[in-house]
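Note that this complex is displayed minus one protein chain, with the remaining chains in position.
The letters A and B name the chains in turn, as written, and every chain counts its residues from 1.
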Amino acid sequence: MFDFSIVTQWIHSLLTSFLPEEVAVFIECLAIGVCILLAYAIIAIIMIFMERKVCAAFQCRLGPMRVGPWGTIQVFADVFKMLIKEIIAIRHSDKFLYNLAPYIVILASIMAFSCLPFSKGMEVLDFNVGIFFLTAASSIGVVGILLAGWSSNNKYSLIGAMRSGAQMISYELSMGLSLLTIIVLTDTMQLSEIVERQADGWFIFKGHIPAFIAFVIYLIAGNAEVNRGPFDLPEAESELTAGYHTEYSGMHFGLFYVAEFVNLFIIAGVAATIFLGGWMPLHINGLDGFNTVMDYIPGFVWFFGKAFFVVWILMWFKWTFPRLRIDQILTLEWKYLVPIGLLNLLLMVIIVVFDLHF
Amino acid sequence: MITIEPEKIHKALSDLRAEGYDFLRSLTGMDWGEEGLGVVYHLEKTTTGENKVIKTITANRENPELPSVCDLWKAAEFNEREAYDFFGIHFIGHPDMRRLYLREDWVGHPFRKDYDDSLNPLRMTNEEPDDVTHHYEELPDGSVIEKRDVLFDEDEYIINIGPQHPATHGVLRFRVSLEGEIIKKLDVHCGYIHRGVEKMCESLTYPQTLALTDRLDYLGAHQNRHALCMCIEKAMGIEVSDRVQYIRTIMDELQRIDSHLLFFSCLCMDLGALTAFFYGFRDREKILDIFEATTGGRLIQNYNTIGGVQYDIAPDFVQKVKEFIAYLRPMLKEYHEVFTGNVIAHGRLDGVGILSREDAISFGATGGTGRASGWACDVRKRHPYAMYGKVDFKEIVRTEGDCFARYMVRMEEILESMHIIEQLIDNIPEGPFQEKTKAIIKVPEGSYYAAVEGSRGEFGVFLESRGDKHPYRLKFRSTGLPLVSIMETVCRGAKIADLIAIGGTVDYVVPDIDR
Partner (left out) sequence: MKEKRSYLGGLMHGIGTLLTGMKITGREFFTKKVTEQYPENRDTLEISPRFRGRLTMPTDAEGNNKCIACGLCQMACPNDTIHITSESVLNEETGKKKKVLVKYEYDLGACMFCQLCVNACAHGAIEFTTEFENAVFDRSTLVMNLNEELRMKN
């Protein structure tokens, strides 16, 4: 399999050959930053387009069809519209926090996004507490949402933000628990390492029952974490018009919108990395010919294939179920997911201790 | 019609209430010109189905005062506000004498025959929000004083739901006082789509008034128009042919299916299941196509006329209807699988917004809402009209009175409606589809009431005629007004999300409330 670090090494040696070390690293950091932002934007556009088409298909519709062939240019047109729209300042709002909030949300989202290992050797932030950093970074987003709701000087926004706070902080817990289940199995938190360990079988197969339960819990909690249906009550449009981002317009709204979709992708990407082997191809022990063929498919195809498959499943959830009520969401979390997650963790520990996994 | 003096009316009505007349079908404000202003009460005993019509007149045009009957029937609360709004009658003892439809700064009362239109030019300023209401109280010495009440305190957390809000299904406005997520108090503001249909009717000829009924409850357009046609035909003594009766019945039932499908779709959308919403609309489209082929309209059909229907049925009508019924049955199963059985839907609907049977009757909340609370209030069974006396169908009644019961009543009514259509569709008799009527239709002097079972309850028409070609007073008993009046009772203590579920299952249509 092609190792992307060869490319990065080559660039590094090229730059250091005629520049001092510090300047070279600085330039590399800048370049990577630009790449990350670019990838972020592209993923957002793909996600929005996918959402619209997938949702349409579930609803017996065609979705956008007018702009470009099969509506492919539609999202670009939307982004363009969003960019040229006026950013409206609300009277009596807390101006500083109001303008700050979308950037906190997008910052959290980009930080988490940078942790994802896209392909072999293609990791931006990769260190020994990778998962820990990822969960920490992604949960900063809730601060932005709370600030947005508070500073908008709108009662709908405030209710939306409060719901969102209660919900996201609760679901953080079972998300952490399900990730912990896999960490027990791998004994590492470094994302690249986790992927490497799945060379002989993805964790969802290796960890069998507890891994599968953890996967399901992770999907539910992750879905709640990004405020998507059936857990979309912070922005429940039939109750709170648009929840915490009611008062935002133009690109400020766009940042919330984009962050929501990329967060969904991040959730799917993490699920793909941790449970489905990330960029690691499907290997079946004993079938060497098959394994070699699988190895010819580049890593990022595997990664994006798995991630978008998980995204599709999450969209399937969203477009099937009605919305829960706030008390039901908390019941689901504290009475079902947390106890089950804890038991599951215990089960995984037992399995690891007695070496019952594959 | 029995006339009782204003001094004795409250005593007489409370005697009737004690006798078992527990359902106030309709309360109509009237202006009889020289004789004075007054109110007509339509009462019904729910146990036996007996009806009584009582009227009362006060000769005092300057400062008309009548006792309120809010304490006897809760339905009177909104209806008396409407009568105050339109006629300026002060109801003594009514707790909240605000205008119901018109702006607070409206001058005069438009339904009075001496009303001057020029007093109310088009105002371009905003209506000043006012959290103060007033009521009239009678002192022991017989004099009447006006007292002011505060609706919401300054430090209450009040949110506006509506008039522009995705879940109010139109321009209805609720002001909701919240304690966290819990609703402490709810205040309904109507009138954002008030068009003065009843007032307009007073200057239109009878055929012209028909066109407006379709625009009240647009999901019960056929039934509304059916009621008005029935009322005028009854007054004029026109007998319509059996063919017309069959067609009208089938159309009414198709309209009911149409309305209930839309109810299902919108409820799903309110609860966030947007996909089910599209399934409902996809299938409703087929009914609209059937309507379009026969009536030429999809939403506003203009089909019933005085003495018949506008056109004979389209040549492929029978076949299309049969195909549709065959198509809808498996689809209903699909709805139940995707939404009804769903554990989240159950969680959102079970035990939420319970309306007791007593309240349902007292508020006059008919239709699916009343039947879900255990009140068998179907006009088709109580006072059969058209073909309903001759077909076999079951009245769906449930006893829980919660959102889920209201939902299930309507879903099961779709099946019953299909059953009714199946009995009629194959044997529509031959006959004229339109009776001959005079060129200028004049209704003989008198007052008439006719009611049909609309898509969401009893739709009644009260017509007072003085023998002209215009009605003297035409009052539509709205199906939606009792339904919004129960909202305060049902929603108190529920959560905001429940308000949406309750609003969805109560299933009001705003143009029908506001008229």
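Keep in mind that, in the parts below, a residue touches a chain if its C-beta (ideal position, glycine included) is under 8 Å from a C-beta of that chain, and two chains touch if they have at least 3 such contacts.
This one's a predicted model, so the numbers in the text were calculated from it and none came from an experiment.
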Touch criterion as defined above, residue of A:Ile42, A:Cys60, A:Val129 or A:Ala199 at the omitted chain: A:Cys60
Touching the absent chain when the full complex is considered, from B:Pro207, B:Pro384 or B:Gly431: B:Pro207
Which residue of A:Trp10, A:Phe96 or A:Tyr336 touches the chain not shown here: A:Tyr336
Hidden-chain contact residue, picked from the options B:Asp130, B:Glu239, B:Glu323 or B:Glu337: B:Glu337
For subunit A, residues in touch with the removed chain: 56-62, 65, 316-317, 319-321, 336
Where the missing chain touches subunit B, by residue: 204, 207-208, 210-212, 275, 279, 282, 285, 289, 292-297, 300, 302, 305, 310-311, 314, 334, 337-339, 341-344, 346, 350, 400
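Keep this in mind: only the chains that are shown with their structure count from here on.
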Intercentroid distance (Cα basis), subunit B paired with subunit A, Å: 49
Subunit B-facing residues of subunit A, complex: 55, 58-61, 155-156, 159, 229-230, 232-233, 236-241, 319-328
Residues of subunit B that touch subunit A when the two form their complex: 157-159, 165-167, 178, 181, 268-279, 282, 338-339, 342, 344-345, 347-348, 495-500
